[in-house]
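Worksheet: the structure to be examined is printed underneath.
All protein chains but one are shown at their positions in the complex.
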Amino acid sequence: MIAYIIKRLLSAIPVLLGISVIVFIIMALIPGDPATAILGSFATPENVEKLNRDLGLDKPMIQRYFIWLGNMLQGDFGRSFSLNKDVLDEISERFGATLVLAGVSFVLCSILGVVAGVLSASRQFGITDKLITLSVLIGISIPSFFLGMMMILFFSVQLRWFPVSGMWPIYGARDLSALLSHLFLPALALSVVATGVIARLSRSAMLEVLRQDFIRTARAKGLSEARVIWRHALKAAMVSVIPVLGVQAGFVLSGAVYIEMVFQWPGVGRMLVEAILKRDILLVQGGVVFVAACYVMFNIVVDIIQSLLDPRIKT
Amino acid sequence: MNVSFQFDKLSKKFPARKGALSLSKFEVSAVKTVSLKIKQGETFGLVGESGCGKSTLAKMLVGLLKPTSGKIEIDGKIFDKSEPKIFGKKIQYVFQDPISSLNPRKTIRQIMEAPLKNLHGMKRPDRDSRIKELFEAVNLRLDFLDRHPHEFSGGQAQRIGIARALAAEPKILVLDEPVSALDVSIQAQVLNLLEELKEKFGLTYFFISHDLSVVEAVSDRVAVMYFGSIVEVGTAEEIFSKPKHPYTKLLADSAPIIGKPLTLNENSGYELPDIMNPPKGCAFRDRCIFAKKLCSQKTPIFKKVKNGSAVSCHNPIN
Partner (left out) sequence: MALFARSQLAFIGLIILSLILILAILTPWLPLNDPNVIDTSNRFKRPFSEDSILGTDHLGRDLLSRLLWGTRLSIAVGLCAAIIAAFIGSAIGVIAGFYGGHTDNIIMRGVDMLMAFPYILLALAIVAALGPGLMNALIAVAIVNIPFFARNIRGVTLGIVHREFVDAARLSGMSNAKIIINEILPNVFPVIVVAMSTTVGWMILETAGLSFLGLGSQPPQADLGSMLGEARAAIITSPHTSVVPGVMILIIVMAINLVGDGIRDVLDPRLKSGALSTPRSTTEVAKNKSDAGLKTQTLLSINGLKTEFRIGNRILKAVNDVSLTVDKGQCVGIIGESGSGKSVTALSIMRLVSSPPGIITDGSIDFKGDDLLKLSSEDLRDFRGKKVSYVFQDPLSTLHPLYTVGQQLSEAIQSHNHVGKLEKHKKALELLQAVRISNPEKRLNSYPHELSGGMRQRIGIAMALANDPDIIIADEPTTALDVTVQAQILKLFQDLRREKGLALVFITHDFGVISQICDKVAVMYAGKIVETGPAAEILKSPAHPYTARLKSCVPELGQGKRNLIAIPGFPPMIDNMPSGCAFASRCEKVKQNCQSAMVDVKKIGQERAVRCLFPEEIKAG
């Protein structure tokens, strides 16, 4: 068991390196001189020369990569020219907000999605199934940013139940209830698509499992139908659903970018979009690598949970 | 009698890993140095239970798997390149599951034409007449040619498989459990057909099965395989009625026969040895009621005994 965990952790290293290589290559596609690109409007000849020396930008590609990688591993992600701040500082300030939003949404949509899928499968063709299927269809077809905008229009502006934007009130206490009231709409809007995908998948996984022979054996033993579904079928279905949860986390994280824009949520997603529009290359680079690395670690945890669930994986 | 094909010291090892973290290379022996000479025109049967290596051996004989060591000789020529295209004209394969050996998205005609086009480069009119000939030989209607595999029953699909194997004009057919997936009454039909075809086309058969009575009913000679090695070879009449190897005796005693009561000593350990941890000496010793001390020390050698039989045992039954 421990051996498997260590193996998975070690396997993360080449992936992380791969991510850094891919980001580096993409950034190298930027036309023109890298120093000018990084400095943007501050690209005076003296600044360009200084930056070249500091970051080794005039050296060959491979060397540049290792200098960049070395700096990152020491915690130096460079400096954002548009914000006049260290990139890592900015990211760490904003990452917490994204984590809260994406984390809560992910938990919400996993639980809702699985329950909806199981209910829908066990009462196949009943009214529950049809309702859930319809909701799921709308959920996966609607753009999350549009849904967010409509929710603001209806719940915040018309009904005044929730604040219009932001994570905290501008004036007033920054306590849990304030956070929850600000979090409610964005988390809901963010969960909609992923819930739909998970519900669909759980439903088909359950249907598949309910047709297996071991379900018939369970019934032949005289077990109650509830036990058959929730203990036998669900566990087997989860084996195919959990890896997808890992992928869905990626979608939730991605969707967070839109939701942060619509709800003015102070997270990493909004930071990245604004950085791109301002052509703040170092901020973009650092942000992408940081978030991707976190996502890789998250997936390792999902793999480990999967192996706890399915004893056939260890061998 | 001529030798149709023979193989000498054929073996197959697969790489494996002991445990999740170990980096050491470890090899598992699926087939351990088997040698046989098959006579022209005979049906040579091979029996063994699951895990004995018979399918691995079969795939090596037709070039689908490259042997780790040893050589195969067909009609006096040595075949050392495992290329199905080269083997294909001499020796062909009939699969166990007739439906899954046919591509579900192709018509029967397309399936039949493949060997004719690729192995013999036949033109359209030649192909059509050859297919007609083959379908008559296996008793199938020509209008089957435009249908798809899922439209056929097991028995019909197996005949198509046989016709396809014959299309390549081989002299030898390797049949890997050709009737195991069929109903008993259809089995008999297909087995009779195979015998007919053998006479008509002058073929040699290598017939693999786990069903002793089927093998006994169709073969001239039979070999018994256990844990990667051949433990006994004998004529079909004698091998199960007068077995020489204790495993052959165990097989013969276990087979349910009408009128024979259950007499098996149930406490004989039934586990196959661990393939990752093969035992020293004879692989059957833990289950053998005749085992001696020598059996756990030395691996027995395959030796000829009287009247054409051969056995690999330190303590054969007389």
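Read from first to last, the chains carry the letters A and B; within each, the first residue is number 1.
As a working rule, a residue touches a chain if its C-beta (ideal position, glycine included) is under 8 Å from a C-beta of that chain, and two chains touch if they have at least 3 such contacts.
Fair warning: this is a prediction, and the values are worked out from it, not measured in the lab.
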| item | value |
| --- | --- |
| Identified contact with the non-displayed chain, of B:Leu57, B:Ala236, B:Cys282 or B:Cys295 | B:Ala236 |
| Absent-chain interface as seen on subunit B, which is shown | 49-50, 59, 62-64, 84-85, 87-88, 92-93, 95-97, 100-106, 114-115, 118-119, 153, 155, 161, 164-165, 168, 183-189, 191-192, 195, 210-214, 216-220, 236-237, 240-241, 250-262, 264, 266-268, 270-272 |
| Chain not shown, touching residues in subunit A | 14-15, 18-19, 21-23, 26-30, 121-122, 124-125, 137-138, 140-143, 145-146, 149-150, 152-153, 157, 207, 210-225, 228, 232, 235-236, 239, 249-251, 253-255, 257-258, 261-262, 269, 272-273, 275-277, 279, 281, 284-285, 288, 291-292, 295-296, 299, 309-312, 315 |
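Here is the rule we go by: only the chains that are shown with their structure count from here on.
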| item | value |
| --- | --- |
| Centre distance in Å when subunit A and subunit B are each reduced to the mean of their C-alpha atoms | 54 |
